[in-house]
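Here it is: the structure, laid out below.
Right after this comes subunit A.
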Amino acid sequence: MADNVFIAFQTSDESRAIVEAILADNPGTTVDEQPAMVRVIRPGSLTIRRETVEEHMGRDFDLQELQLYLITLTGNIDETDDAFTLAWHN
Partner candidate 1 sequence: MQLDLRTVTVKPLRQTFTHVARRIGGDKPASRYQEGIYDLQATINFHYRPLWAPEYEIFDASRTAIVMADWYKLLDPRQFYYGSYTLARARMQEAAEADFALVEDRDLAAAIPPAVRELALRLYVPLRHLEWGGNTNCMFMAAYGFGTAFTSPALYHAMDHLGMAQYLTRVGLTLGNEAALDEAKAAWIEGAEWQGLRKYVEDCFVLSDWFELFIAHAVVLDGLLFPLFYGEIDTRLAGMGAGAVVTMLTRFEAEWFGESSRWTNAVVKLAAAESEANKARIEGWIAQYLPLARAAVEGPAGIIFGAETAGVVDQLVEQFSARLAKLGITVSAKG
Partner candidate 2 sequence: MPVKAIKDYPLRVADSVDKFHGNIMLFVGWDQHLMFCAPFAWALPPAMRFGDLIEGIFPASFGAHPDFALIDWSKVEWLKSGKPWAPDVNKSLAENGLGHKDCLRFRTPGLCGIKGSGS
Partner candidate 3 sequence: MDMPTTTKKKLGIKEKYALMTRGLDWETTYQPMDKVFPYAKFEGIKIHDWDKWEDPFRLTMDAYWKYQAEKERKLYAILDAFNQNNGHLGITDARYVNTLKLFLNGISPLEYMAHRGFAHVGRQFPGVGPRVACQMQSLDEMRHAQTQIHSMSNYNRYYNGFHSFPEMLQKVWYMSVPRSFFDDAYTSGPFEFMVAIGFSFEYVLTNLLFVPFVSGAAYNGDMGAMTFGFSAQSDEARHMTLGLECIRFMLEQDPDNIPIVQKWIDKWTWRGIRVLTLVAMMMDYMLPKKVMSWKEAWEIYFEENATALFNDLARYGIKMPDCAKQALIDKEHISHQAWATFYQYSAVSNFHGWLPSSEEMDWLSAKYPDTFDQYYRPRFEHWAKEAAEGRRFYNTTLPQLCQVCQIPMIFTEPTDPTQICYRESEFEGDKYHFCSDHCKNIFDDEPEKYVQAWLPVQQIYQGNCFMPDADPTKPDFNPIEEVLRYYNLQNGRDNMDYVGSEDEANFRAWRQTSTQN
């Protein structure tokens, strides 16, 4: 099985919407809730899509805004205007 990538956020309204968007777009994602933070984990890769986040937030969302809620992540990053992807290349 592919190695896991993960991304963790501080708990907040915004990050709840981001996590929901991740779950909608990435089947097989698991959620690990810790005090004041939430970590989402998925084998191989994980993509945050701008449009899906916007649907869950009900407003425009610039992916660079992730900076505000993010705590940590693993994997290689590829960022465009529409998607933010974490992946291991193996």
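A word on the picks: all candidates are chains of the complex that A comes from, given by their letters.
Basically, a contact is a pair of C-beta atoms (placed from the backbone, for glycine too) under 8 Å apart; a residue touches a chain by one contact, two chains touch by 3 or more; residues count from 1.
Since the model is a prediction, treat every value here as computed from it, not as a measurement.
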For subunit A, as assembled in this complex, the candidate in touch from 1, 2 or 3: 3
Subunit A to candidate 3 touching residues, read off their complex: 3-5, 8, 10, 34-37, 64-65, 67-77, 79-81, 88-90
